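Of the protein chains in this complex, one is absent; all others appear in place.
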Amino acid sequence: MPADTNATTGPAALQGLATEPGVPKPDPILVGDKIKRSFGGLTAVDVGHIEVQRGAITALIGPNGAGKTTLFNLLTGFDKPDSGTWSFNDQSLSGVPAFKVARRGMVRTFQLTKVLAKLTVIENMRLGATGQRGEKFLSALFRPLWKSQEDEITRRADDLLARFKLDTKREDFAGSLSGGQRKLLEMARALMVDPELVMLDEPMAGVNPALKQSLLGRVKSLREDGRTVLFVEHDMDMVRDISDWVIVMAQGEIVAEGTPAQVMADERVIDAYLGAHHDTDLTELDHEAVQAQAEAELDEEEAKHDD
Amino acid sequence: MNWGYIFEFAITQALGPTAVVYALAAIGLNIHFGYTGLLNFGQAGFMAVGAYGTAASVVTFGIPLWAGLLVGLLATVVLALILGVPTLRLRADYLAIATIASAEILRRIFQSVTFSDTFGGSTGLSGFARDFYALNPYTDTVSLGFISFRNTTAWVLTVGWGLVLLSCLIVWAATKSPWGRVLKSIREDEDAVRSLGKNVYWYKMQALILGGLFGGLGGIVLILTQSAAVPTDFATNTTFFAWACLLLGGAARVWGPVVGAIIFWFLLNFLGELFSQMTRGADPILPTWLMTETQASLIRFIILGLGLMLLMIFRPQGIFGDRRELAIDAR
Partner (left out) sequence: MLMRNADSPLSVTDEQENCVQRRLTSVLALLGGMLFLATGAASGSALSTLPSESEGQNTITVRVVDSRDEADNDPVADVDVEVAKDDGSFEETGTTDADGQAVVEIPANGKYTVELDEDTLPSGAELEDGRSTLEVQILTSGNRAVQFNIGDEAKSGPGLGKQLVNGLTSGVKFGAIIGLAALGLSLIFGTTGLTNFAHGELITLGAVFTLFLNRGLGLPVVVAGFGAVLLAGLFGWGQDRALWRPLRNRGTGLVAMMIVSIGFAILLRYLFQYVIGGRTQPLTQYVTQSRISLGPVSMTPKEIFIVIVSFTVIALTCLVLMKTRLGKATRAVSDNPALAASSGMRVDGVVTTVWILGTGLTGLAGVMLALDQQVMFRMGFNLLLLVFAAVCLGGLGTIWGALLGSLIIGILVEVSPVLGMPAELKPVGALIALILILLLRPQGILGRTERIG
């Protein structure tokens, strides 16, 4: 939908909002309250209030270990919070299992891509389609019952593959793709679900510069399709380039919000990235980074074991 | 040494009822492990429940065999549900331990004196197969070239291999469908499948039930063959042998478990008879200080263990498997 015709929807409505953490949006698609998650003694996420504007591209940034991926896991049902509520399209998602969250139209990708390496690219895509008759055991046994739907799904998949420039890889095993191609495939596969809200966890990590532009274009085109995008990213160029709104997290909390330009100039953001380390030396910073990395991996594990 | 007899014996066994039983059990494991990646080390439990469900219905509760067969199969579904509801959320290795423990619990209960009124204790149950053999169309020994089967065995084999064929057909149709695609995806990465809106837990449950049903069918064929249900037939080794059949033939291949079962029983009986002949008589080929006749019956199991290790190390995809498509590398 054209973004600038209505002042309460889309990215245009974000102009002139306050830059306070948790600021209310005119037309939120996702609203969260008092979401808390701790691992042992360490509080990974403690978000008082968060809103994501419908039809806009929102970036979630913050230093390593700020709890961005954990928040993603919580919102999508891959991890359970200690407390808190959140809703999508005004329907509560608390305690809703991950697969139902996806069916409601909120689909995520993963920081470490989860392509199904031993399936072909086209099979990866077909898996994404929802409501497949052939996925019910009894009808699965009789091909005529699902053949026509499968053809339809395949057509949609081929369209998307062409848009994502993966059509030449159609019959390759997904495991043979490069890191960037995997990111593309994962995003394309998520679109097979036809989600309203696409949540991308570090879509640019490990993508070579040549592919980056294409990937950026794809993310922007999601907004043009009328979808909402929430993404975690470290690449500031990307954040500046495509996001309408930026939410900054540090140590599990939201510390600032605003348009890219506002956030880049915000003292609180600079503090969040550097403040804690003004007087520490670089080797220690490095150590912290390693620890944060390990933490992110643990979160992944944690999410895996919980379900 | 009578090589002709050794081959005849081994081939007869490789096509015989035991091979049918293990083919069915391994087809079930193929659904579990080959396609879905579930480590079920309690297949003997599913076989036992199918077998005892049938046998106890007829012998203890006096219902007709045909209804008893349904009870047996229903019992495997119930076991899958009881086992699956809690355990399918577990890590792969925990599931392995939970299933092996469940099968052992079941075997001990079937064997126990405490429940012998129902399950017959260590002697087991017999006298339920008459209705089955009453339908036997064969009146004479059936000969297939140089091997032959008694008429009762031939009847079991006709039904048994028919069931194997039917099972393979079902597995083929199911795994080539979108349903099978979901299973294979779960085998690779549950979270990815979950993120695409599929109820992973329910698919795993369906796989556990379907594979368990094939196992139960195997157990039923076993007791029909023997006309008796005996608890020692459902020990942990039974599960391990079924695994060996599956891995030998090749996991995630429709015919893998069937070919695996045939080759497995050929090899096991070939080696058994070979060493038996080499140690038999007053002046055996192998000196008795090296191997007695009792020991000769064990050599094949030692080789089996070694073979399973070597297979897993050097050819984990089995004879027909495709190494590119294999759950075994997963960590």
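General remarks:
Letters are used for the chains, namely A and B, taken in the order the chains are written, and counting of residues starts over at 1 for each.
FYI, a residue touches a chain if its C-beta (ideal position, glycine included) is under 8 Å from a C-beta of that chain, and two chains touch if they have at least 3 such contacts.
Being a predicted model, the structure only gives us computed values, none of them experimental.
The chain not shown here is touched by just one of B:49, B:100, B:200 or B:252, and that residue is B:100. Touching the missing chain, out of B:109, B:263 or B:319, is residue B:109. Contact between chain B and the unshown chain involves residues 39, 86-87, 90-94, 96-98, 100-102, 104-105, 108-109, 111-114, 122-124, 126, 226, 228, 230, 237, 240, 243, 247, 289-290, 292-295, 298-299, 301-302, 304-314, 316, 323-324, 327-331.
As a convention for this text, only the chains that are shown with their structure count from here on.
Per-chain CA centroids place chain A at a distance of 45 Å from chain B.
Interface residues of chain A, counted against chain B in their complex, comprise 76, 78, 97-100, 102-103, 107-110, 114-119, 123, 126-128, 130, 132-137, 140-143, 146, 150, 173, 189-190, 192-193, 303-305, 307. Residue ranges of chain B in contact with chain A, taken from their complex: 89, 91, 170, 173-174, 177-182, 184-185, 188-200, 206, 210, 324-326.
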